[in-house]
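I have a structure here, written as structure tokens, and I will follow up with some questions on it.
Every protein chain but one is kept in place in this view of the complex.
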Amino acid sequence: MSDEPSAPVAADGGAAAAAAPPSLLQGAAAIEPGEASEVVLARLAQACPSALARAAEQTSKRAARAQALEGFLRERFGVEPDPSNGGPLVPAERHFELARALKEELGYKLYVTVCASHWPAQKTKTGEDPEHFELATVLRTLGSGTHQACWRVRIAADVAVVDSLVPLFAGADWQEREQFDLLGVRFRGHPDLRRLMLPDEWEGHPLRKDYAIDTRCVPWR
Amino acid sequence: MASTAAVSSKARASSTEASLTPTRAFVPDPYLDLATYAAAADLLTLSLGPQHPSTHGVFRVVLYLDGELIVKAVPHVGYLHRGVEKLCEKLSYSNVTPILDKNDYVAPMCNEQAANMVFEQLLGVEVPLRAKFVRTLLAELQRIASHLLWLGTFAMDLGGALGGGTSVFMYCFRERELILDLFEELTGCRFHYNTHCIGGNRHDIPAGYPALVHQSLDLIEARLLEYLGMLEHPIFRDRTRGVGTVDAELALELGLTGPLLRASGIDHDLRRDAPYHVYDLLDVNVICDDGGDCYARYKVRLQEIAESIRLSRLLIDNLPAGPICSTKPLSGVTQFKITSGQAYVAIESPRGELGTWLIAGGKGMNPYRMKLRPPSLHALAAVPYLFPRHTLSDAVAILGSLDPIMGEADR
Partner (left out) sequence: MSKPPDESERNYEHPLYDYMLRVPGLDVAVTSIDQLLTWGATHSLWIFPMATSCCGIEFMAAAASRVDLDRMGAMIRGTPRQCDVMVVAGTITVKMAPRVKRLWDQMPEPKWCVAMGSCAISGDFYRDIYSVVPGIDTAIPVDVYIPGCPPNPETVMAGLLRLQDKVRLRRAGLPVPSDERPEVHDRTIVPTIGRYEDRKRRGGADPISEAQLESARRLLVRGFPMPEGIDAAATPVAPAKEEPKL
């Protein structure tokens, strides 16, 4: 099966390759067997001698950074880490302060992403949870043992305003414009808050939960 | 046209106002008020795109030109905004993968991996060792194909300097087809593979596949030298050296990642620094360059192809036995349920850090909110900083060197 001569990876003309039927994928038996994982790992360790040691070093570095971040958040901001939800919930008025502290004191210099989400009003066990937005931000340290810092901010829907991070990271400009465009969260201090993806005349913010996915768009639908 | 433009750009640059003199420390103001500009009345407004052969898809940038020099550039994106994030909220977890194939259509494998890794993290599903090896192999092969496509289109952007421009494009596509053939052999598709699923891969490596991989990689490696012969050329160097320089500080400010960040001299690569799959078993050589200009980006990408070839060989030679998937993807639609939790997982795609922020919630059958972190959008956000003080022809070279994929940037 595997020795079929008409292996379709032909360096010459495409017509021959297109005409030849797939020769290797027929039948369930034709699977590359592979070797025992111990053999493979031992051989790879020989081929890449420094890899495992470096990975271990990075893991410990990352753990140290995570610990430092936890301590920092607990001390300065009084929040507990919440790894199952990506990061802790920080008061919205300290959003900018936290970003600046992370950038300038802890070395989280790379602006990764921002993600806003819309939560309509819903009834919970403890009572009514009003409509609100959540804004998650991710920063990252550079180089060996890189660690990402995530935190979330809760924004009331009637205000829907949060501090912009553009004064700290120029890359936040378009990311925040996109969140404004798709969710309607406004950013205080943003130099140029316009729609990014949709035309300027567009009505509504598509990623809100109350926006139907097939909303009419004249004249096509 | 190309070479004369390069010459005249240097001639012009020396004779204009001090604020436009190219110096390392000067960072253009993207929010420049044109009314304050001295020669505002004489500015020419030029709209480049959204349908233009050199914009790599549907990207539009409005240029304000003083003579041939760009004073201000205002980019517009969103011409390919397909609402992928909204669509993902309507789909079950196992159905998200094929949508993300269409997202970054030059590197679909990496998109599939980015999404499935975050699902696996929240579900707590283990991936078998063999599947991890296969994923790493596919990601590296995809990197070769993606960089080859970039090289071809970049050479075409530089146009007349390179023998009509299309020669390098033709050669690069010849080699890219070899990689696509490998993928087609494995998955049945040229692209939009849908081969990753939660817990592993759908398609196992067929018998005889390693020989095919070696054959293709040998060919590509031999032909990489041909590219050097075609591209290491005074005109090519003149048009790329010192053009579109991003220093390390600006690159970090803008959130550039991947080859763009490494070409600015920052030694950062998620494959080595935050290893996923089996990258912790491999010696990944991170290729950096201090230049920060188009030429540095070209060098970094070309060397990354060579590095990916080396890693791919290592992986296909050491394929462990065992299951390819820990769930059962082929026996009908497997329904996964995640009721709560949020996570951000990132991988190193050919264009940089490709991450997914997933919020699970609601009934748990589909994502509550999925945010993709597209490296291309960050790269395009650099345009207002890079274009000013360059000529129009340099702008095309800079845009090409950023390697934007609009499907990914607009989503």
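Residue numbering begins at 1 within each chain, and the chains themselves are lettered A and B in the order written.
Methods note: a contact is a pair of C-beta atoms (placed from the backbone, for glycine too) under 8 Å apart; a residue touches a chain by one contact, two chains touch by 3 or more.
This one's a predicted model, so the numbers in the text were calculated from it and none came from an experiment.
A.B. asks: Counting contacts across the entire complex, name the shown chains the missing chain touches.
C.D. replies: So, taking every chain into account, the missing one touches A, B.
A.B. asks: For the chain left out of this view, which of B:352, B:367 or B:407 touches it?
C.D. replies: Candidates B:352, B:367 or B:407; residue touching the omitted chain: B:407.
A.B. asks: What is the set of chain B residues that contact the non-displayed chain in the whole complex?
C.D. replies: Against the left-out chain, chain B lists 50-53, 57-58, 78-83, 86-87, 90-91, 95, 99, 102, 105-106, 149, 152, 169-171, 173-174, 176-177, 180, 190-192, 406-407.
A.B. asks: Determine and list the chain A residues touching the chain excluded from the picture.
C.D. replies: On the side of chain A, residues 13-14, 18, 197-201, 206, 211-221 touch the unshown chain.
We take it that only the chains that are shown with their structure count from here on.
A.B. asks: Roughly how far is chain A from chain B, going centre to centre by Cα mean, in whole Å?
C.D. replies: 16
A.B. asks: State the interface residues of chain A toward chain B in the complex, per the touch definition above.
C.D. replies: Touch list, chain A to chain B: 1-4, 7-9, 11, 14, 17, 22, 24-25, 29-37, 40-41, 43-45, 47-52, 54-55, 58, 62, 84-87, 109-113, 115, 117-118, 136, 138, 140, 142-146, 148, 150, 152, 169-175, 178, 182, 191-192, 195-199, 206-207, 213.
A.B. asks: For a test of understanding, state which residues of chain B touch chain A in their complex under the given definition.
C.D. replies: Those residues of chain B that touch chain A are 30-31, 77-78, 81, 83, 85-87, 90, 129-130, 133, 177-178, 181-182, 184-186, 188, 203-212, 215-216, 219, 250, 252-257, 266-268, 270, 272-275, 280-283, 314, 318-322, 340-344, 346, 353, 355, 357, 359, 368-369, 371, 373, 377-378, 380-381, 385, 410-411.
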